[in-house]
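The complex appears here minus one protein chain, its other protein chains still in place.
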Amino acid sequence: MSENNEKKIHGISAEYESVDSLLNACRRVRDAGYKKTDAYTPFPVHGIDKALGIQPTILPWIVLGCGLTGTVIALVMQIWMNTYDYPYIISGKPYLSLPAFMPIAFELTVLFASFGAFFGMWALNGLPRFSNPLFTDPRFDRVTDDRFFLYVDASDDLYDSAAVTELFKQTGGEHINTVLEDDSPDKIPKPIFMMWGLVIATSVVPLLIILKMRVTNSDLPRFHIFFDMDFSPSKDAQQGSTLFADGRAMRTDVPGTIARGESGYDLDFMTGVQMDKLSAVDKPGAERLVRLTLGPIGPQDEGPADSAEEEVGEDDAPKAPGVMETIPWLTANPLGNSREVLERGQKYFGIYCSVCHGLNGGGNGLVNRRAIKILPTQKTQNWIPPSSLHQESLYAENYAEGKLFSTISNGIRKMPGYAGQIKTKDRWAIVAYVRALQQSRNATLDSVPSDRQEEIIERQNQVQQELQEQAEAEKAAAEEAAEN
Amino acid sequence: MSLAIPNGLDNSSEKPGERAPLVLGDTTYHDITESVCKVAERKPSTSWVIGFLISFALLQWLTVCILYLIYTGVGVWGNRSPIFWGWPIVNFVFWVGIGHAGTLISAILFLFRQEWRTSINRAAEAMTIFAVACAGTFPGIHVGRAWLAFWLAPYPSLNLWMWPQFRSPLLWDVFAVSTYGTVSLLFWYMGMVPDLATFRDRSTNKFRRFAYGVLSLGWSGSSRHWMRYEKAYALLAAFAAPLVLSVHTIVSFDFAVSQVPGWHTTIFPPYFVAGAIFSGFAMVLTLMIPARKMLGLEQLITIRHLDNMCKIILATGSIVGLAYGTEFFIAWYGQVQEEQFAFLNRAFGPYWWAYWTMVTCNVISPQLFWFKKFRTTPWIIVIISIFVNIGMWFERFVIVVTSLSRDYLPSAWAYFTPTWVDWSMLIGSFGLFFTLFLLFCRLMPVINMAETKATLAKQHHMSHADKH
Partner (left out) sequence: MAKMNDKEANHTVIAEILIPMSEHDTPQVKSADDPAFQLPATLGSLSLPLCIGGLVALLAGWGIANSIHARFGMSVYLTSFMYCISIALGCLFFVILQHLCRAGWSVVVRRIAETLMLMVIPLGILFLPILGTLFAGEGILYRWDDPNHALENHLPIIAWAEKTRWLNSSWFTIRAIIYFAIWSALALFYYRGSTGQDATGDKAITDRLQYWSGPAIMMFCGATSFAAFDWVMSLAPMWFSTMFGVYVFAGSILSAHCIISVSVYLLQKCGSIREEVTVEHYHDLGKYMFGFVFFWTYIAFSQYLLIWYGNIPEETEWFYHRQLDSWGTISIVLILFHWMLPFAGLMSRHVRRNPKLIFSWAIYLLLLHFVDIYWMIMPESAANGAEASPEGVKGVLASILSVTGMFAFMIGVTLSIAKRNRIIAFQDPRIRESIAFENI
């Protein structure tokens, strides 16, 4: 043991056989004025804190802090997420339901406080610490079995090895031992190091694969682990079904269904008909119309209503004036003609009507164009193109506002009713916009306010010039192509 | 007589004014170390190997069933309209309940200074964690798309753009059970560190020394460390005690906040907690009595320990019985037709057999523990404990299935029939539980050596004090 001299001396330890002798020794050591002392025991010894003069720990404060943090985090998280960021009603409870937020607030308080107690304790104890000079003594292994050790650190102000040894001897300490620096290799053994590295390396692989998948494209079809979850056997919109009598998979609304925000309108507004007049003329018809619009009606009412509509729809050239002609339609748009209404109408016309009727209302929308393009010739004959909205028969004087509204709502010929898709107000807005479209074809300069006429003329000229230029350019290009 | 207790091992009677010993025989500190460590150090016994193989096979069967379920869908269970919470939820509540005794023994008995907890708390805590693992499995796979279960966590999702619904008791459950699992794990591990250091210091081969060295974090037994350690332990106990109450309370909220007749009753929280403690202790006894025999720990886990646990079973069993009675009474007193029907249906409807099994096992069988002879005879305790476990499983079955099978809408009434997958998963979950428990017995200190030594020190101390 010649190298002992070169090693750093940490302190002196002594071994005791019982709790009482250790406690006695602790008191003696404390009374002798040593400060940097410690006792090592296989179990917590009651009263040793006093015997050694150990100060109480601040751990409870750390734990209190962590616990309160948990409470605050839980409450803020729940209130922010469920009340502000993503509010929705569930079980009829208010967005801010404190009673319902209590359980999680409690759980997170406990969780955070427990983390505080657990990690705080190890941190305050300076653990994990795998190299400890005391562990160099093989006898020290018994500290976790049945022996008690007392230790005085060399850095203590009063430290003197002879005096400490003497004190230990007096108090019945055995195997008094000078604690030396742990000189065992502190490198991690290679196999362990390599295994560790291997584990880390392999654990990265799946991550890398996912990362690569996220940023690259692939020509291969998608791999479906759960085929029936990706392609569930449920029906999609517009598909057929043998389950229902009407052969449709989609179900219509239960009669009398009123969408959110759709209640509170008067009957005229909802039907486009002057109900007072109608009921004066045709009371049963008016009643049927009310039932049809508002419900509740039984399925027996649905049949006649449908057939009546079809009758009207298919009757292109009515012999006698039909129902549609005799109905006292509303003649004015209840929404008026404000810019707001027109813009709204433009928007919904663009969404719902233009696919067939075309953005300009000419009847040549995308559906029509595609139909003509893809249908074989013999079938094209059967294709009924969407109506142009610019027929005179559809002008306001021939086709009342209310009737137009009713047509949008209930459909005509091949056109389905849009009452289910477009809100009542928006349908009226579309009516207003259709009128505007019709006017735009027949408008004269006089109908423009005088202060803006000039602007219009200028713009007209500009457009004409542009069109001319374009035509010339096209011509030139065609000639060039022909030459080549 | 077969009921006689071997001489010298009976510490179940205590004269007033003296405390009966909790560690028996001429035991020294070193003896405690020896008897606990040798469990892990010696070669595994044949019975251990057989037990392990059986449990492991069952665990594999559970794994297969889970894979089959995930691949096919939850239709492989017997859950059908209107009983959408069938066996999986019954099993979940059953296992969570089992998981209550461990923390209860560790935390509440610690706070009440019941020293007899020291030699059983470790195994009971381990049991808690394994039971919570079993419990967590069921809601995890019950959600249907188990691979998306992480949606339950409040994480900022770029795909969903939404947050979990914190007003739902099912989400409280996620937080409660995971908090409980985490805190129990911390508590268990923290309590084990000094004992792992003992393992480290006794280990003879390099691998064990390294593994236990890492796990014991360099524990040296320093008094300063002990002081903070005890403080932290007391604090964790103080949190774990209300936590353990909160967990089963929240599980009971899953049922009680709804309006389903038979579920919506305010007694549920304390009644569930009592039931959980009841079943937890029954499971501890079911496991510990064979274990103490096989591992040779009769001097540490004594008859008095068993006696005390039987008393707790008796007390909680009676509370549960009282709660059954109160429910019945209030169902009649409240004069709500649906409630009345729900309770009559439980007792005399198509599931009468489940109800009466429950009452027999839970209320009647523990009443035998009024007699000391039954409390101190291990094999009788095991039988009654198994009865209690069966009864508590049936209690959850009765609550979940009878209420759902006949609720407000008679046209939707149905009778629940479990499928082979239901059966396999229930049995398989025991495989998971026992596999983990048997591994624990082999690898970890099954008894809290440090605390038992402290109890022994106190015992010596008191016997000295009494001499003068």
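Lettered A and B in written order, each chain numbered from 1.
Criterion: a residue touches a chain if its C-beta (ideal position, glycine included) is under 8 Å from a C-beta of that chain, and two chains touch if they have at least 3 such contacts.
What you see is a predicted model; the values in this text were computed from it and never measured.
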item: Hidden-chain contact residue, picked from the options B:46, B:81, B:335 or B:411; value: B:335
item: Hidden partner chain, touching residue among B:119, B:220 or B:249; value: B:249
item: Residue among B:45, B:157, B:259 or B:417 touching the omitted chain; value: B:259
item: Where the missing chain touches subunit B, by residue; value: 14-19, 25-28, 111-113, 169, 230, 234, 242, 245, 249, 253, 256-259, 264-270, 311, 314-315, 318-319, 322-323, 326-327, 330, 332-336, 370, 460-461, 464-466, 468
item: Contacts of subunit A with the absent chain, listed as residue ranges; value: 17-18, 20-21, 23-24, 27, 46-47, 60, 91-93, 99-100, 102, 172
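By our rule, only the chains that are shown with their structure count from here on.
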item: Chain centre separation in whole Å, for subunit B relative to subunit A (CA means); value: 38
item: Of all residues in subunit B, those that touch subunit A in their complex; value: 28-30, 33, 71, 73, 145, 154, 162-169, 171-172, 175-176, 179, 182-183, 186-187, 190, 194-195, 197-198, 200-202, 210, 213-214, 217-232, 235-236, 239-240, 242-243, 246, 250, 253, 449-451, 453-454, 457-458, 461
item: Subunit A residues within the subunit B interface of the complex; value: 19, 38-46, 48-49, 52, 54, 56-57, 59-60, 63, 77-78, 81-82, 85-86, 90-91, 93, 97, 100-101, 103-104, 106-108, 110-111, 113-115, 117-118, 120-122, 124-125, 127-132, 134-135, 141-146, 149, 192, 226, 228-229
